[in-house]
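Apart from one protein chain that is not included, each protein chain of the complex appears where it belongs.
First chain written, first letter: the chains are A, B and C, and each begins at residue 1.
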Amino acid sequence: MPLTQEQLAEIEAQRASPRQTLRAVSEGMEKHLYTAQPVLDHGFVRAIDYMGDDSAIVQAARVSYGAGTKHVQNDEGLIRYLMRHWHSTPFEMCEVKLHIKLPVFVARQWIRHRTANVNEYSARYSILDREFYIPAPEHLAAQSTINNQGRGEVLQGEEAARVLALLKSDAAQMYDNYEAMLSQDGQQGLARELARMNLPMNIYTQWYWKTDLHNLFHFLRLRADSHAQYEIRVYAEAIAAMTADWVPLAYAAFEDYRMGGATLSSKAIDVLKRMLKGEEVTRETSGMSVGEWREFQAVIADPA
Amino acid sequence: MPLTQEQLAEIEAQRASPRQTLRAVSEGMEKHLYTAQPVLDHGFVRAIDYMGDDSAIVQAARVSYGAGTKHVQNDEGLIRYLMRHWHSTPFEMCEVKLHIKLPVFVARQWIRHRTANVNEYSARYSILDREFYIPAPEHLAAQSTINNQGRGEVLQGEEAARVLALLKSDAAQMYDNYEAMLSQDGQQGLARELARMNLPMNIYTQWYWKTDLHNLFHFLRLRADSHAQYEIRVYAEAIAAMTADWVPLAYAAFEDYRMGGATLSSKAIDVLKRMLKGEEVTRETSGMSVGEWREFQAVIADPA
Amino acid sequence: MPLTQEQLAEIEAQRASPRQTLRAVSEGMEKHLYTAQPVLDHGFVRAIDYMGDDSAIVQAARVSYGAGTKHVQNDEGLIRYLMRHWHSTPFEMCEVKLHIKLPVFVARQWIRHRTANVNEYSARYSILDREFYIPAPEHLAAQSTINNQGRGEVLQGEEAARVLALLKSDAAQMYDNYEAMLSQDGQQGLARELARMNLPMNIYTQWYWKTDLHNLFHFLRLRADSHAQYEIRVYAEAIAAMTADWVPLAYAAFEDYRMGGATLSSKAIDVLKRMLKGEEVTRETSGMSVGEWREFQAVIADPA
Partner (left out) sequence: MPLTQEQLAEIEAQRASPRQTLRAVSEGMEKHLYTAQPVLDHGFVRAIDYMGDDSAIVQAARVSYGAGTKHVQNDEGLIRYLMRHWHSTPFEMCEVKLHIKLPVFVARQWIRHRTANVNEYSARYSILDREFYIPAPEHLAAQSTINNQGRGEVLQGEEAARVLALLKSDAAQMYDNYEAMLSQDGQQGLARELARMNLPMNIYTQWYWKTDLHNLFHFLRLRADSHAQYEIRVYAEAIAAMTADWVPLAYAAFEDYRMGGATLSSKAIDVLKRMLKGEEVTRETSGMSVGEWREFQAVIADPA
């Protein structure tokens, strides 16, 4: 259960008492506030607060560009223009604050996004709960044979059973010993800041995470991408869905230009031009390395 | 007049239509929203949006410290504790967005605070207005004779009149020529991105500026300080007054520990201990430099 | 003259006395150290210090990816791979410190790149020199008729002469009055922090600017781009040439993937696929806006 009864009661109370404000309000985001969106087996994402909406982006852009933006007829066109030309500062004028519960190994990857504000639950001050991420069978994958940092096929049969059993029993044992070391029952009790070192990295932690929309998009581009590890991607996807409700125009532009877009090298553009003129270009005549060629093919491949 | 009729009408419209939200609301800040607070002769500060209030700081801290914060009985005590021990991340959970109109030479100093989001009016896209900062007579000061970066006594008589006349006539002439160069009346008209170089640095610009409360406090500590240049200090003071209404507990802690506090070197602490034991310590026996001694005296001086 | 005799003598002294170090050395950058590269009429760029070289990027990447990088056979391949996949942290392991002299209106644009360390000459402490940027006739351009933030044709004949004369006489007059207000000859003398407001934005300032290679590449991509204002682009180009000598492999990858590359939207990629299958796609059947179509055409256009 990701939330305690106490936390659920607090959410109910907060959702029951809307207040008046003169600030920009995003109806799409209001409906998400405080509600925990479950992720993985014990994790969640819930929006705590936000600042701005699509019109706040437009408003900031018009301060910058003054009369220069008047010829762009509508908000959608202006937002697409800003996204296309990497004008990032108007997107920085929106901000979001999320409460996230996640396994430590996911948190370690997440924290590498430095332009954000974070308050993490401290295991120096407090005792962590007995909650561990155990993958669902369909996400228990073998090492990829072609990609050093990826996963391949799903583990089968006995091996899968063995791995799941190990993950569960190791986590349980480590937590038992964590408690045993902390206990002050008939002994001094190890300091919390030391005892925590015996916990495995699939234990859950939680934090408040606050960032602006530009940096959130950067996070989503990397972490909602198909190359991201599944366990962080599901968080990114939950946040992406929320963001689409919060700032629908900006999110649509982001999807078109970033998530669905691709960056081509000058070499790739040259090859494209040759192909458009009817030339049959092969990897050998392209001048690209094997990896570049494979990635280039993926961009222009027809899924049909 | 810092705001156009159009802008005033827009403010009225925004203030007339409160909406419902589930987010944290600061009544103290709501009353400031959109209203322009005049600063200097043509400048202003107005709050456009904010995120969080005193309780948001407390909430974030309790996420971090978990049960460890339960023994602190109330919000005020916890906020003072956080401020005293430089626990800055809970303060980062509040955010504010301001619309500011300010002279370019002030903007150049302000922008050095890097942890903020900025959208400035672009003189490449648009034409700047004919508005210049001309100091009031009581702020027209001579160079300090003891401080390389400060100002001393107020200029008197003919010299003051001469300076004011020069500032006004130079600004007017530069702006006339800016317009003449831009004009497309019977000529091609110089590019805006070039013409702007002829404008003096007391011309007004404007921007949206967004920052978190921790970084705002850092800005206020440096810029609302008595050593800051008067022309930026008045902006900092206007923002400080707004912040006191926005997050009254956090602001009170900031005032006590930062604005009114002082940092002593280990050398100064040693001297203090000797003084508290009754020793008569002089600059010579203190081991401090002349500058350090003067600053130390200012900290412990009795104003009475 | 961008450098004083005193500064030139200092450079000579520094260049005359190499010392021994165990650090990574880039021979290509050593030859640039301290030498001022002239930019515009009074500006310059000179490298003061640097950290790392191409091999430092590779070394950092191998720490991250461990055995996972062993299959990439050589440094060039690995650096290209890192650039292609936006693995930016290894590039952050190189750092450069530059001394730059530049007009204030260029500095105002430059400083918007926040991830850098800056020490600027302070006109509160010190008096600025009588040096102003006056464009060469071939860079005195009219406002673009199609681009709100661009310049069009070069000004001709009398208009050009008139503009140049105005820029020169206004700068001279403002500086004369700056000096007159500062003077303590028979008067108190206005504070420097106030007098500076009478200076136009084509006056030169100078600063030390230090950044890492990843952020430098970001700066170069935006400012060495053909859409950047000429007056900042020439600085970016001078720094780009230096960078090509400093980290030749990284710079070559940057050129191929960033400077010469292009980002396509999902819409543009769909159009490309249709074109590659032989379909004749027009702006109307593309689903793109006029602006997007024009930019897309520019990417795939055959210059021949």
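Methods note: contacts are C-beta pairs under 8 Å (C-beta built on N, C-alpha and C of every residue); 3 or more make two chains touch, one makes a residue touch a chain.
Note that this is a predicted model, so its numbers are computed, not measured.
> Tell me which of A:Gly43, A:Pro90 or A:Pro103 is the one touching the absent chain.
A:Pro103
> Out of A:Val45, A:Leu199 or A:Leu272, point to the residue that touches the absent chain in the complete complex.
Answering carefully, the residue with contact to the hidden chain is A:Leu199.
> Across the whole complex, list the residues on chain C that are touched by the chain not included here.
Residues of chain C in touch with the missing chain: 14-15, 17-25, 30, 33-34, 49-52, 56, 59-61, 63-69, 89-90, 92-93, 95, 97, 99, 117-122, 125-127, 206-208, 210, 212.
> List the chain B residues touching the unshown chain?
Against the missing chain, chain B presents residues 65, 68, 71, 77, 80-81, 84, 86, 148-149, 222, 255-257, 259-269, 272-273, 275-277, 289, 291-292, 295, 299-300, 302.
> Which parts of chain A face the unshown chain closely enough to count as touching?
Interface with the chain not displayed, on the chain A side: 103-105, 108, 111-112, 114-115, 118, 122, 124-125, 133, 135, 140-144, 148-153, 155-156, 159, 163, 166-167, 170-171, 173-174, 177, 180-182, 184, 187-194, 196-202, 229.
Everything that follows uses one rule, which is that only the chains that are shown with their structure count from here on.
> Do the two copies chain A and chain B share over half of their interface residue numbers, or under half; same or different?
same
> Can you check how far apart chain B and chain C are, centre to centre, with Cα atoms defining each centre and the answer in Å?
30
> Determine the centre-to-centre distance between chain A and chain B, using the mean Cα coordinates as centres, and give it in whole Å.
35
> Specify, in ascending order, the residues of chain A that touch 2 or more different other chains.
65, 68
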